[in-house]
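Input: a single structure, listed below in structure tokens.
A single protein chain has been omitted; all remaining protein chains appear in their positions.
Our next item is chain A:
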Amino acid sequence: MSSAQQCEEAAAEGTVVKTTANKDYYFDSYSHYGIHMEMLKDYHRTTAYRDAIWRNAYMFKNKVVLDVGCGTGILSMFAARAGARKVIGIDCSNVAVQARRIVQDNGFSDVITIIQGKVEELDLDEKVDIIISEWMGYFLLYESMLNTVLYARDRWGTPDVKILPNSANMYACGITDPQYIEQKFDIWKNVNGLDFSYFKRLSYIEPLIDTVDPEQIITDIVPFFSFDINKVTEAELSFTRTFALEAKQGDFVHAISVHFDTPFHAGHDPVVLNTSPMVPPTHWRQTVLYIFHPLIMKRGEKANFTIKCVPNPGNPRDLDISLRIDFDGELQACHYDQDFRLR
């Protein structure tokens, strides 16, 4: 989840309203408590950051930390408690107003500075030793704030800046989902006697963000895209990769489920934030790409995929994903391309 887009929205509309003590309006959705509650109640997410910071507290001693997209200030406070000399939390949403008071209420006002604004407009008097940020979106990169983190890294990081998390990996697996196919795709064939098949076609273009049950997984889980946040450039986030999935049991593969993990290996004691269907669901759940022709796979058969992911030229916040499917099985062969748009 990122607040970068809300920032742009607010800027575009010219409605950045300063929220006063208790009775003012708020406009951007990151000022709404619900989104922060969802993220904070995502125990796996929040404790991954907490543990990565506290189990490596030695790394934070007397250091300057930048928290990109600080929200309620939780990560800044983790860093302050770990012993950071100075923490700068920046968020463009109005929640910065609450964050500032929260920091004060918890006795960190001499360590943590909350800034409401954009990282691109940040002005600091020293470089930062550590950057912490929860920039990940659905499908890792959707609406993500990573570009902002990379900007912060290049502009404000020391040459050996530590970034938490420091890398990211995306994975895919084939899943079966007959129920969803029936309820959300085939239902369009006849709606009160009208043929809405065109909606069925369009449905395939929309990836679904939902929880995949481990029992649905038919193939192995394979990594297909990884990067090091200390080195990656914005251009490298548009990628094409190939991977092969091997059926572990004979079944229909109706969709490819994509998830990610982000290791925190900058310190001595490693922590990994994982959004796999094999672990309890996070608020990112999984991204499911329903394929136009389901594969009828037998155990041990392999299907090859090429996945391409680029920001939509019209709206860079959206992702254009295309999938090439090549499968030659005993029961069926599939060779086709399919486009998706995550928006």
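We adopt the following convention: a contact is a pair of C-beta atoms (placed from the backbone, for glycine too) under 8 Å apart; a residue touches a chain by one contact, two chains touch by 3 or more; residues count from 1.
FYI, contacts and distances are computed from a predicted model.
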Under which of the names "mRNA export factor MEX67", "Probable electron transfer flavoprotein subunit alpha", "Arginine N-methyltransferase, putative" or "Cytoplasmic tRNA 2-thiolation protein 1" is the non-displayed chain listed in UniProt?
-> "Arginine N-methyltransferase, putative"
List the chain A residues touching the unshown chain?
-> 5, 9, 13, 15, 22-23, 25-27, 31-34, 36-37, 40-41, 46-47, 50, 72, 74, 77-78, 97-98, 101-102, 105-106, 176-179, 181-184, 186-188, 191-199, 201-206, 208, 213, 215-216, 218, 251-252, 254, 292-294, 296, 312-315, 317-318, 320, 328-339, 341, 343
